[in-house]
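The complex appears here minus one protein chain, its other protein chains still in place.
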Amino acid sequence: MFEQILFLLSATATIGFTVAVVGTNNLMHACMYLLGTLFGVAGLYATIGADFLAATQIVVYAGGVVILMLFAIMLTGGAEDKKNRFGIEKIPSMGSTKTYIVAGASVLIIAMIVLKMTANIHTANKDLAVASTGNESTVFNIGSLLLTDHILAFEISSILLLGALVGAAIIARPKRN
Amino acid sequence: MASHGLDVYMPIIILMAFAVIMIVGALLVGRILRPHNPNALKESAYECGEEPIGIAWSNFNVRFYVVSLIFIIFDVEGALMFPVAAVFKKFASIGLGAPVFASFVLFILILFSGVIYCWKKGDFDWVKSYRIPSSK
Partner (left out) sequence: MNSTIVSYLSQFEGYQKFVSMASSFLGSNASGYITFLVFFLGAFVIVNVMALIGGLGTYAERKISADLQMRQGPNRVGPYGILQFLADGVKMIMKEDIIPSASDKFMFTLAPLLALLGVLATFAVIPFSSGLMLSDLNVGVFYLIGVSSLVGVGVFLAGYSSNSKWSMLGGMRGASQIISYEVPVTLSILSIVLLAGGMSFGTLVNAQSGFPHEWFILHNPFTFIGFFVYFIGALAETNRAPFDLPEAESELVSGYHTEYTGMRFAFFALAEYMEVFVVCGVAAALFLGGYKVPFDLGDGAFFTHTLHLPEFIGKNIGQVLELGSFFTKTLVLYYIVIWIRWTLPRLRVDQLMTLCWKYLTPIALFNLVGCAFWMYYFEGKSLYVLLFKSAAHAAGAGH
């Protein structure tokens, strides 16, 4: 029964905070609601038994990316919620009613097509899904896979992170004058 | 019961609820017990007894942003290294210690070259890197 409660809490948190992120005018408030959304997603990972992924979500996203976003907002002066530097008075709205109707209808159609295509995969995996919640830890599986099957991906990811580090440092570095 | 494994997350949610209850409760109790005499001077920002001059944040030091970018990279590297570190012992006990050690050290060396790059380019210096080299 706690599985349902955990899922309900995480799903409510994710959807509720996401709606708040999109609906608010203040950029800093949106960042805080994003923190709530990321915690909700971590809870969803925990519900399906991916405990390492939930912890990684909290460490990297809630602990790192949110702070990065807060610093970025401070750097670009987006914290003033009435006017930004160009004198525009409010954040431009995301479209009219027609936009939402078209977008909603296309989401429904695409979702139905995708679910139809993957329906046979879902029925085949239904037995697996029942057995996989519980006490087994994903950490050893992930670690072993990273060292055996996916070792190239492991090493290339470090090169990718090095590239990201150098690129970010070059772009964000203050100019010496 | 299938949710035995998930019971382990229950105390986390309970403790978070306690944090919220503590704050809300203390503030509510205080609302009853406290005096409430607002006046404009009390509610203005503190600037050592003077009127606050200017907006609060005029010059932002970009150093903060660069440091947070570097931190994110190291955070993700740490997150990748944790499962590998957790299984190292098992691999070493079945005799595969050498290849695991080699791949681990390769990962760390690539990470370390990033540290050296940032060091050489002065990302880790704070204000001092702005000193004009006049005496050299």
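By letter and in written order, the chains are A and B; residue numbering begins at 1 in each of them.
In this section, a contact is a pair of C-beta atoms (placed from the backbone, for glycine too) under 8 Å apart; a residue touches a chain by one contact, two chains touch by 3 or more.
None of these values were measured; they are calculated from a predicted model.
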(message) Considering all chains of the complex, which shown ones does the missing chain contact?
(response) A, B
(request) Could you list which residues of subunit A touch the chain missing from the display? (result) 1-2, 26, 28-29, 32, 35, 51-52, 54-56, 58-59, 62-64, 66-67, 70-71, 74, 79, 135, 137-139
(request) Could you list which residues of subunit B touch the chain missing from the display? (result) 1, 3, 5, 7-12, 14-16, 18-20, 22-23, 26-27, 29-31, 33-38, 40, 42-48, 52, 56-57, 61, 63-64, 67-68, 70-71, 74-75, 78-79, 81-82, 85-90, 92-93, 97-98, 100-101, 104-105, 108, 111-112, 115, 118-119, 124-128
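Quick note on the criterion: only the chains that are shown with their structure count from here on.
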(message) Taking the touch rule as given, give the residues of subunit A at its contact with subunit B in the complex, in rising order.
(response) 1-3, 6, 9, 43, 46-47, 49, 52, 56, 59-60, 63-65, 67-68, 71-72, 74-75, 79, 130, 133-136, 139-140, 142-144, 146-147, 151, 154-155, 157-159, 161-162, 164-166, 168-169, 172-174, 176
(request) Would you mind writing out the residues of subunit B in touch with subunit A in their complex? (result) 2-7, 9-10, 13, 57, 60, 62-66, 68-73, 75-80, 82-87, 90-91, 99-100, 103, 106-107, 110-111, 113-114, 117-118, 121, 123, 129-130
